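Apart from one protein chain that is not included, each protein chain of the complex appears where it belongs.
== subunit A ==
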Amino acid sequence: MKMQYHPDDATLLGFANATLERNFAVLVACHLRHCPRCRQRLRQAEQLGAELMQRLQPAEVSADCKQALFDRLDESTKLDPAERSATVTAQQHEPLIPALLQHWPEQDFDTVPWKRIAPGIQQHKIDLGSSNLSLLRIAPGTCMPSHGHEGSELTMILRGSYSDEIGRFQPGDVADLDDEIEHQPIADRDEPCICLVATDAPLRFNSWVPRLMQGLVFSFD
């Protein structure tokens, strides 16, 4: 997969220091799985994090902290985490990437329970708890309403392609947009375009008709 558009370095830095909301983190992880260039940058961003940590003024650690830790060195790692600590538990992490997107290049998206939200546009919301992640299926040649953003929007192409003022986006490509960019994507004509969209604020549409869509496409319910 040859990708031409990547997440902004600022976004990769945010992922490296765990400041991206879950929806953005999931989308970036889907891209990174298939992008050696961005994996390399992610590692550098983590290395930078470690270097910055080592340049902090060391804090004073209480005398019994070390003893408490050494007393625990012999405890089994299999011990129930809840018994070890009431405040911090070593949680079993579910995979960051939801099952539907784990193998997105080969995934059959026809079986997804799509909902029609506008002529030529279908949506499927992926439940991530508090943050917003949607799949959009855009019919060939469909023109999305021109819009800007109050916050960030990350879009990754899974199938097909679309073109806008920035360029032509193909599978794996990420459009990393902020509040200064307005764009009007048009799905290319050969096949439907399926993309993954994460937002953290409502889109800002430039005409009244799409405003009706606003609540439908990216509602924060």
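Operating definition for what follows: contacts are C-beta pairs under 8 Å (C-beta built on N, C-alpha and C of every residue); 3 or more make two chains touch, one makes a residue touch a chain; residues count from 1.
As a working rule, contacts and distances are computed from a predicted model.
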Statement: From "NADH-quinone oxidoreductase subunit H", "Rieske (2Fe-2S) domain-containing protein", "Amino acid/amide ABC transporter membrane protein 2, HAAT family" or "RNA polymerase sigma factor", the UniProt protein name for the chain not displayed is "RNA polymerase sigma factor"
- line: Missing-chain contact among A:Ser131, A:Ser163 or A:Gln184 belongs to A:Ser131
Field: Of A:Met1, A:Ala68 or A:Ile166, the one touching the omitted chain in the full complex
entry: A:Ala68
Query: List the subunit A residues touching the unshown chain?
result: 8-11, 13-22, 25, 29, 32-33, 36, 39-62, 65-66, 68-70, 72-73, 77, 85, 87-91, 95-97, 129-131, 151-152, 178-181, 200
